[in-house]
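One protein chain is absent from this view; the other protein chains keep their places.
As written, the chain order gives the labels A, B and C, with residue 1 at the start of each chain.
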Amino acid sequence: MTAVAYVVAVWLLLIGLYGAVTSRHLVHLVVCLTVAQSSTYVLLLAVGYRDGADAPIFADIPVGSPVVDPIVQALTLTDVVVEATVVALLLALTVQARKRFGTVDPDGIRELHG
Amino acid sequence: MTALQVVALALVAAGGTAVVFTREPLAQAIVTGVFGLFLAILFMLFQAPDVALSQIVVGTVAVPAMVLLTLAKLRREDERE
Amino acid sequence: MALVPLTVAIPLLAAGALAAVKPLSPRRSAQIASIAAAAAVAAVSGVLLARAGGETLVYWFGGWEPRGHVAVGISFLVDPVSAGLVCFAAVLTVAALVFALRYVDVADDLFYVLMLVFLAGMTGFSLAGDLFTAFVFFELMGISAYALAGYNVEQRAPIEGSLNFAVTNTAGSFLLLFGIGLLYGRAGALNLAQLGEALAPESADGLVIVAFVLIAAGFLVKAAAVPFHFWLADAYAVARTPVCILLAAVMSELGLYGLARVYWAVFSGSLGPSHEELRIVLVALGVLTALVGAAMTLLQGHLKRLLAFATMAYVGLMLVGVGLLEAEALAGAAVFVVGDGFLKAALFVCVGIVQHRTGDVDEADLHGAGRPMRWTGLVLVVATAAVCSLPPFGAFLGKSMIEHGASAVDYGWLVALYVAVPALVGAALLRAAARVFLGVGTRAPGGRDPGAEPEEPESEPESRTPVSMFATAVALLACGLAIGLWPGLSGDAVAAAHRFIDRAGYAAVGLGGAGATDVREGHFSSYTPAAHDYLLAALTMAGAAGLAWLSLFRDPRRLPGGRVLQRPLHTLRRLHSGHVGDYLAWLAAGTAVFGGCCALALGT
Partner (left out) sequence: MSPRGRAWLFVGGALGMALLLAWGLAGVPGSDVPLGRYAGLLADHAVAERHTTNVVIATAFDYRALDTLGEEFLLFVAAVGTTVLLRATREERDEERAARLDEQRGVATSDSLRALGTGLVGPTVVLGVYVTAHGQLTPGGGFQGGVVLAAALLAVYVAGTWLALRHVAPVSALELSEAVGAGGFVLVGIGGLLFAAVFLENFLPFGTKGDVLSGGMVPLANLAVGLEVAGAFGVILTELLDQIVLRRSASG
């Protein structure tokens, strides 16, 4: 059944990248990248999921009861931060691109080539 | 895996697709907030409350806020011309 | 042992402190503090390098040592290769910061903060004994590099270059993370040694092959192998010279290091039986990268863009060295990375000096403008000869070792590549040097595109070359020479490479707790360049000079074959479109093709 989660993860990665490839607006492109990035959260958490297990927080459940994988959750926390940092930088670049090129369409941002 | 999780996964897949095909950035900022919420629900169902909380603060607050502020800045540039 | 964490703690703490005291600090104090921090990292890693020659050091953060061969915490693993890379990166950071002393407008301390975090990212990535930690520091390195590449926000090109750089590499990091997720799903571990142990007993199945493909592709985006390379020239051509030094001489190479480390520590047990097939794929990729890079180098008139493609061509040569999957070739690649890295840094510094003096880096605009800078021109020409295998510079030794390793596995024909690619790159550099510093030959065609905005100087043009800049160039050249003259380097490198590719030995140290050591010395013969190596070096330099002469004084369309080549070269050039969507599409297609080739080569 986790197969459903993997299908969704692959779909999010590819559709997010598709959006970025065909994007005509840098802000749209950046948001599409966050969609692709969220595929990695779904993948990691699905890899660590166990049927019927609880969250790895032993505040209300006794130590030793079955829990889902805590490590992938720690990794995903870091991954979420990576997304936020990349978005911040890319948006800052977008603002400057608008000032220098007068457009936020990747078609118009073509100073470098050849 | 429960039926609820499958529903949440379907919502996430649909939400992600909607974000990509909402080509107008202002509308997209709203849609992405909803998508972030779907993801947070999914993470709760995956028994990952810490990640869900992070996802809420980043996916539904910080990223849309940054996007909206950027769009406001871009509009300011448009107005200047 | 307490020295190991200092390699990341020093630059990070210095960066935090610089940012905290920013409003109060007097002028220049940030420059001095950051140079001191980078020099401290260089010194610490130098000590570690000396110690790692005898035994591999493993440092467990938080004191979390493995329990029953399960890694609980995160380790840094110090062997000659990783310590050497850290030392190399730190020395180049010092050079870059010294070069930057004369930039008046980088008085903003945040430039130094970014440089220090960049250094910490490279350090942590090199030493990490844990796949996810490597990813985190890889991202740290990437994100500081995006900000540094776009530092000149007044101009258009840096913004576009940084955008392409950031978007393409972010997509690459998704692949890397997918690969990590797959491996964790299979092995339930993140420590490299433990992953290797978990995968080794099984023969490769779909999951292992795909995980390898994704991780390799993630690293190859950073290393800029074809067709993941498009962002490279955009980013390297627009960054400030001090940043270029680090990007071109270290960061690309760290992508290759990541590939090599992960292959040998994690995958070699499982994929080892079909390594001959994998060798074909990796060598082919390297050859393609080297040829595309060399061809694009010849077509450039923008000096920094020219050097960026030269970097790519040499990364291809290094990828061949790694991809031969053989100890001596790997040792040669390691020597080549360091030896060539210093020379490439020297070349960037020379171009940076020209830019500082004239405010321009276009070959056509600068025709003869370099006449007053004859000493800079001399350093540039010597460095060019050195990257064309001039003995006894380090690049010559590394290249000879790779060739020797290649012939040991029946890839002797690669000698032709190692003559042709440096000759083509050298020809482009000599042609540009002759036009800029001597004003000879026909004027370079075209110049900048009509409508393109003029390049702004990185700082106010000066009529004299600042001493700190020229000294940096000479010092880097001297370092390149020192690598070649280092007594016993080739023997040490071969010994280190044998340790590097020994997966079982790596696992024993990497999971063995504090007491485990891995001492092996003196079993490996060093390589002394033979007569035919000198002959090939002479051939390379003659080829470079001859081609440079042809391109200066002859119309390329009249040359034999010129007409035939013109069309494909034109097409190749047009593919480098500057459009970020194109780059992402190439990335997806490249991953699919590379994955398909690996699946054919490795699948049973």
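Basically, contacts are C-beta pairs under 8 Å (C-beta built on N, C-alpha and C of every residue); 3 or more make two chains touch, one makes a residue touch a chain.
If you're wondering where the values come from, they're calculated on a predicted model, not measured in any experiment.
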Touch partners, limited to displayed chains, of the chain removed from view: A, B, C
Touch with the omitted chain, as defined above, among C:80, C:150, C:394 or C:510: C:150
Selected from C:196, C:258, C:543 or C:595 as touching the chain missing from the view: C:595
Options C:19, C:364, C:409 or C:572, residue touching the unrepresented chain: C:19
Contact set of subunit B toward the excluded chain (per top definition): 1, 48-50, 52-54, 57-58, 61-62, 65-66, 69-70, 72-73, 76, 79
Touching residues (missing chain, whole complex) on subunit C: 2, 4-5, 9, 12-13, 15-20, 22-23, 59-64, 67, 70-74, 108, 110-111, 113-114, 117, 120, 124, 132-133, 136-137, 139-140, 143-144, 146-147, 150-151, 153-154, 162, 178, 182, 184-190, 194, 205-211, 213-214, 575, 577, 579, 581-582, 584-593, 595-596, 599
For subunit A, the residues touching the chain missing from this view: 1-3, 6, 10, 13-14, 17-18, 21-22, 46-51, 55-59, 63-64, 67, 69-75, 77-78, 81-82, 84-86, 88-89, 91-93, 95-96
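The rule we apply is simple: only the chains that are shown with their structure count from here on.
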Overlap residues in subunit B, where contacts from two or more other chains coincide: none
Residues within subunit C bordering two or more other chains: none
Contact set on subunit A toward subunit C in their complex: 13, 17, 20-23, 26, 29, 33, 36-37, 39-40, 43-44, 47, 71-72, 75, 78-79, 82, 85-86, 89-90, 93-94, 96-97, 100-101, 106-107, 109-114
Residues on subunit B engaged by subunit A in the complex (per definition of touch): 1, 5-6, 9-10, 12-13, 16-17, 19-21, 23, 25, 28-29, 32, 35, 39, 42-43, 46-51, 54-55, 58-59, 62-63, 66-67, 70-71, 73-74, 77, 81
Contacting residues of subunit C [partner subunit A, same complex]: 132, 136, 139, 143, 146-147, 150, 153, 155-157, 159-164, 166-167, 170-171, 173-174, 177-178, 180-181, 184-185, 190, 233-234, 237-238, 299, 452-453, 573-574, 576-581, 584-585, 588
